[in-house]
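Provided herewith is a single structure, encoded as structure tokens, for subsequent inquiry.
With one protein chain removed, the remaining protein chains of the complex are shown where they sit.
Let's turn to subunit A:
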Amino acid sequence: MAGDEKHEWAAASTIDVLWVLYDQILNVTPATVDDPDRDRFLLSKGHGPMAYYAVLAEKGFIDESILDEWTSWDSPLGQHPDRVLVPGVEISSGSLGHGLPIAVGTAIGQRVHKSRGRTFVLVGDGELDEGSNHEAIAVAARLNVANLTAIVIDNRSAMYGWPGGIARRFAVEGWQATEIDGRDHEAVFAALTAPHDRPYAVVAKIERSY
């Protein structure tokens, strides 16, 4: 499995967080992908889904044998994931800046249904340049969507960076926010299991590639 340079870097940046999420955090299995009480994981940063597909295969959501055929005509696996084609994929993504607003909606929907399920959404620091994210960051805090966790993969892709840091950008709107080493599995686990009574942002810094 291979992608272009940018998408490979995107996949390499997310692999650790994705693994910890699916291995230790998310309450969802191949048997519960339609359970209304499942946790929902939304890959907003749809670029570089090779890591996502690999984790889904390892956890049994998709057959490992289809990985090698990705992007071919008959393959359900494209350069950007499609929820209609891939079991366990919660949203079709690829165009940046869509996942966080949708995640606000799924989290509100879970709240309406009195569901135990939580919503986790993964965005990139470059993706945060899209204005739609900032609408959603503000709305999530105003509506106190506390069952929402946004994980920001900060691999320093944002064109002009974030003065004061990304966590501060969320915190100023009223989110609980923390910053961790996105390669450190124990730190990722600790951050994603920390209690929060507000929407929660985990900024996972990626300082090195594989």
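The definition used in the following text is that contacts are C-beta pairs under 8 Å (C-beta built on N, C-alpha and C of every residue); 3 or more make two chains touch, one makes a residue touch a chain; residues count from 1.
As a convention for this text, contacts and distances are computed from a predicted model.
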| item | value |
| --- | --- |
| Name per UniProt, for the chain absent here [options: "ABC-2 type transport system permease protein", "Transketolase C-terminal domain-containing protein", "glutamate synthase (NADPH)" or "von Willebrand factor type A domain-containing protein"] | "Transketolase C-terminal domain-containing protein" |
| Omitted-chain contact residue, chosen from A:104, A:122 or A:180 | A:104 |
| Hidden-chain contact residue, picked from the options A:8, A:135 or A:184 | A:135 |
| Those residues of subunit A which, in the complete complex, touch the missing chain | 36, 40, 83-84, 90-92, 95, 97-98, 100-113, 131-132, 135-136, 138-139, 142-143 |
